[in-house]
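Here's the structure we're looking at; comments come further down.
A single protein chain has been omitted from the complex, and every remaining protein chain is retained in its original position.
Our next item is chain A:
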Amino acid sequence: LHSITLLYFRVVLHSRKPLPSITLLYFRVVLHSRTPLHSITLLYFRVRKLQSEDEDEKEPKVVAILADPHPAYSLQRETVLQLSLQKLCSHVETALVRRVLITNTLRSIQQELSQQGALTPAWVLESSPKDSFSTALSEIEDLCPTLTVAASSTPFSTSLSVAQPDLQCSSNKNGRLSFPAVEMSEKEAQIHTGSNGPCDSAHLSSSIFLPELSLDDFLFSDIDNFLCDLNPCGPNPGLAQGSSSSKVVSMVTDDLLRSLTNQPFKTDLNELDHIMEVLVGS
């Protein structure tokens, strides 16, 4: 394991009803053609349980384990990355000057990371090294019991590709969500949150895709209209190894997005979208 990369997810749980419901877990993966097979992606979950506004946020933090030649620098870079994403996502009406400066900062970090080959989520490749991935996940398990608890209380633990926000406290009981407008292939990405033990396979749905998007699509256009306009495309031809261009894979459908008209969830959708979009590059 020569180089370990940090892939950062943020799962936001809304607990407004007795059963915490999961909001959209939304991720994209960019495939780089020259992915060295031995680079591993470490999944780093930070679970934030949003409760009512007068309660404090409970934020179990997960420490990412990095085998990194310059841990302090990487840590600062990670911090700046995280801060930048937060700023872009949370303040919708930030002044243009700030948005430009924050975006430029993000871009430079992005460039740095991609130059180091950091964003190479190997587990999406067909020949992903499953053992190391599952090892990584079990490490996460150990560090993050809350995630397990939360996951088991909402039965999405078997396989979760996308979670649907619990708008009326009724839709999430089955765990598996429907994508009415999207073809589901057999390969579904499964992020096991730990309650089921190590995950044996990390497959990514190869059928639901969105056109390649840039960071700036989100920064300078209306996020809601933009997402609603997106339509899932056909199977990703670039999923195979050796593809020369990076493709963006997404698990969100436009119908799903249209249903997310509730204000509180919109913000989180934007948050996650921004986070992932920036993280995996444009």
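Heads up, the rule we're going with is that a residue touches a chain if its C-beta (ideal position, glycine included) is under 8 Å from a C-beta of that chain, and two chains touch if they have at least 3 such contacts; residues count from 1.
Keep this in mind: contacts and distances are computed from a predicted model.
Visitor: UniProt protein name for the omitted subunit, picking from "CENPN protein", "Translation initiation factor eIF2B subunit delta", "Ribosomal RNA-processing protein 42" or "Serine/threonine-protein phosphatase 2A 55 kDa regulatory subunit B"?
Guide: "Serine/threonine-protein phosphatase 2A 55 kDa regulatory subunit B"
Visitor: Considering the whole complex, not just the chains shown, which residues of chain A touch the missing one?
Guide: Per the touch rule, chain A residues meeting the hidden chain are 76-77, 79-80, 83, 87, 93, 95-98, 100-101, 103-105, 108-109, 214, 216-217, 219-220.
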